[in-house]
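The structure appears below as structure tokens.
Excluded from the complex is one protein chain; the other protein chains are retained at their positions.
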């Protein structure tokens, strides 16, 4: 799963023509912004959608739309097949042992809140959850809320100077046996760091804790095998994976889905209901209250088909080359600081430019047609730790070109002059 | 808001040609099912999507897609405009005083869970919530869960023989002043009953309670003015309103959104975050954790534009005529029992046929190309009260024709023979 | 209009649903299992009585549900009498396969004959939402036979 070894043993060569063909699959990339061709370097915030995803959603609405489950008619059976087919597709994608372990949510954030709510319900006051210093707010705030509601403890594992999880510190935080869950990002959305999931899982399990990975970023950049890494929970979000907005995924080992109480109540998630009480449907339905994101699930399955059609080998090779290029080129710009120097990293590069506030920088780049993200990237505590008000982040997708990185670098040089 | 008075004072005449034109807006209606033209009488489960909605979603993905908020670049600004524009559109649609009072959720169910969680957080043990006997599981189970978690009381207001809320019983349940919230459906998805929202709100307020309406069904069939009915909360879901799956709406008076603690934690919903604690963004963002259903919001706004383009007057008149036709025609079928005889009703008709289980009935109708819903309609306690294992429900949309009702009636007559 | 539905609702199905022959608790019942299908609300209690040698001596049920689930339970109660638990499992397997795919599995002669009487249950394979109606009783059978890894819900 590491980038460098992949490349050493004859990684596939991704040619400009290949990337051009991929780009042609994304209608939006033809857009002009402020008179210049769009340079979209904000895929980590949300990725663009290939035609195949859009077409699958249109077909779902024009050909076989109805509410799923319980419907005893042809259209509902077709819609249910498509929806449950998407669940099975996701399961195959992450090598989940069973489709019933895949719960569809609104986004990663809801998936993480689900675990925060329903897992901590099994915990006793005084027991602890460990997260890390580089979590997205979505894997921090839900735990703070449950800490306050249930009197559990929240521990924060350190991140070292290169932007990697300090495994010694994590081990120390696990030592007293009070920790029941380690919930850590599989890739930082700010620093690009990919965390050593299998090692973290081994540490957690050795200490008697379950382990959750926030895969919102990681799964976009590398193949994920939830069994191989030894995860108990894995969360990700459709819109970053070239799929639709409005859908996320929580995978969890069946045992946990069975033990945890439900999160939201309502239609679809019950077995029986009386005025007095309800009993719960088996997983995954127990955790899917109300009408699910039907069309979005179909779109997500199409995104996965599309991605696997291209293949992670090619994507990894291409993105590794882009990151190398970007790090080399940007680090040569005077006054520019790069944040995060992890060995293992995905297609995300954060930087600051001396004397230029990230927001001003963003606006200037936007004028050149370049879309980047500026600010704290929903990781305010990490920013406090780094001692910056925010950074500017360029993030790459499979459609990003080396030329776009040059455009970015040239624009940054002009910004320096502009503010000089 | 009543159907009959509307019709008396010269309701618009909806001709067959008009309905034919509306039908042409819905690509799926051309489908053949098991060799016969689709007769879609399952709109109350989920409505079909007009081309305008599908096109708006496609445009959102092909032309101006990016993550919303915080993005300082052209595409993100366009996406934010579209998303916030959808919020303003929803606000106008229900005559909300301010767009900031509109919270986007995954569906009605999530909207109801949000209120169940965050409103009961303001309640003291022993205080009470009142719902009714004809609530959908989504407006029952979340309250049972909070009852058990917080030690509040859950009271169930009676429904009388005609399928209407027993207002005397409701008043009696409010009498001791312990009730802080009345949460009642604005239209039953089983019986078709439209509840007298303004009167319920007045009773609730007189007793010092706030009032929530589950408008999942009502808003499809009649214009809703949240201020005129005196609501504190109003919930509905996009997919029943000819809009996308994956999006719902909670409207709440600003005062409540300010007082209530947040529901889900994560990105977008915070003002500041440190490792120790977080503070909340102002409403509506406080209640929108994570990346919202961006494309779905645009689709929902397009659905509202489409609906208002046709006009509720015409929709009301058409659906009232369909319901009259269906009640008259079906009640003439021997062995058929209609459930729900409320004066005020929307386009939903529930029935049972003697000696034929609802599921068998559904399958037989499906063979004739007719899509209806069978079962407990996520209202199991109501079924227990009615003393039936389930019903078969035909529900109408603006695209339903009188011919389709005839087809249903004829098929029902054949089913009787088949099972005779 | 409904001629093609005769595949699904064969005479025997309608007949057995209306007048089941085994809708009662056997006097000497020694095993009980419940089955329910939360998606449609069908519920069933199944009882078995065994011979001293461990063969099924009698089967009976009490159920609420559609014609298909009632007929399936009634036909099952008849088909399993005299079988060893292993044979009953094999038969359940074949019926579940039949309901899902419409295909008959190869079976030993003794079972093949009984399986013939169950073929009308194969009509559901064209109706994915009804497959569980046909298989509910068979899930309950497995539960009653004591297979721990089998849940008594379809």
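Here are a few things to note about the model shown:
Should a chain be cited, it is by its letter among A, B and C, assigned in written order, with residues numbered from 1 in that chain.
Convention: a contact is a pair of C-beta atoms (placed from the backbone, for glycine too) under 8 Å apart; a residue touches a chain by one contact, two chains touch by 3 or more.
As the structure is a computational prediction, the values presented were derived from the model and not from experiment.
The chain not displayed here makes contact, within the full complex, with A, B.
The omitted chain makes contact with just one of the residues B:70, B:253, B:345 or B:416: B:70. Screening A:129, A:257, A:297 or A:364 for touch with the missing chain picks out A:364.
From the options B:206, B:271 or B:332, the residue with contact to the chain not on display is B:271.
Listed here are the chain A residues that touch the chain not shown: 355, 357-360, 363-364, 366-368, 375-376, 380, 389-390, 410-411, 414-415, 418-419. In the full complex, chain B touches the hidden chain at residues 69-73, 76-77, 80-81, 270-272, 281-282.
Methods note: only the chains that are shown with their structure count from here on.
Note on chain placement: the centre of chain A and the centre of chain C lie 46 Å apart, centres being C-alpha means. If each chain is reduced to the centroid of its CA atoms, chain B and chain C end up 39 Å from each other. Mean C-alpha position of chain A lies 32 Å from that of chain B. Residues of chain A in contact with at least two other chains: 70-73, 76, 270, 272. Shown for chain C are the residues in touch with two or more other chains, namely 40, 127, 130.
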